[in-house]
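The structure under discussion is supplied below as structure tokens; questions concerning it will follow.
A single protein chain has been omitted; all remaining protein chains appear in their positions.
Which chain is which? They are A and B, in the order written, and residues in each are numbered from 1.
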Amino acid sequence: MALVSLKLVTIIAEGFLEEKLVRDIKRLGAKGYTITDARGEGSRGVRASEWEGSNIRLETIVSPAVAERILNHLAEVYFANYAVIAFVENVEVVRGDKYT
Amino acid sequence: MALVSLKLVTIIAEGFLEEKLVRDIKRLGAKGYTITDARGEGSRGVRASEWEGSNIRLETIVSPAVAERILNHLAEVYFANYAVIAFVENVEVVRGDKYT
Partner (left out) sequence: MALVSLKLVTIIAEGFLEEKLVRDIKRLGAKGYTITDARGEGSRGVRASEWEGSNIRLETIVSPAVAERILNHLAEVYFANYAVIAFVENVEVVRGDKYT
């Protein structure tokens, strides 16, 4: 089984940002994404239930270069105004060509 | 705290595959699994909502050998016909004997 090393970028954000986030990560090079509904509390101490709707947990597997672009974009556009968190992990992926 | 290094295998697939996937990974050696409902878009550009129902995100913590067996099985049986993605991460687990 040939595995390819790629980056898993996970973004947790308020639910109303879903469409905008999806549009942005695709423009920056993501070929796909998975979203689950979530709830939680961040460093501001605000529960999701106090916001407009709940949170989303968006995952996308991308090349290191696209991961960097996505994180830079989040930092520039989202972090000042929204309760967004983002983290990156190394993953081994089957069918690596689907993602780049 | 004694931690054991194992593999976290994550499979994202169309929801109607849940029973079949669970049966397969258990037969291949997985001792447990966790499923969350998901939605998304893959490299085929197909949103989950256009399929029969939504997606699932299935996680299982297994030994490296079982991870290899699961990935090989997915490649042989699922990848040609279904919009399945799979990736593997290294995790440190408490109570490692539960998983192998």
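Keep in mind that, in the parts below, a contact is a pair of C-beta atoms (placed from the backbone, for glycine too) under 8 Å apart; a residue touches a chain by one contact, two chains touch by 3 or more.
Keep in mind that this is a model prediction, so the values were computed, not measured.
Think of the hidden chain as still there; on subunit B it touches residues 1, 3, 6, 8, 22, 31-37, 61, 89-95, 98-99. Residue positions on subunit A in contact with the hidden chain: 12, 36-43, 55, 57, 68, 71-72, 74-75, 79, 85-90, in rising order.
Simple rule for what comes next: only the chains that are shown with their structure count from here on.
With centres taken as mean Cα positions, subunit B sits 20 Å from subunit A.
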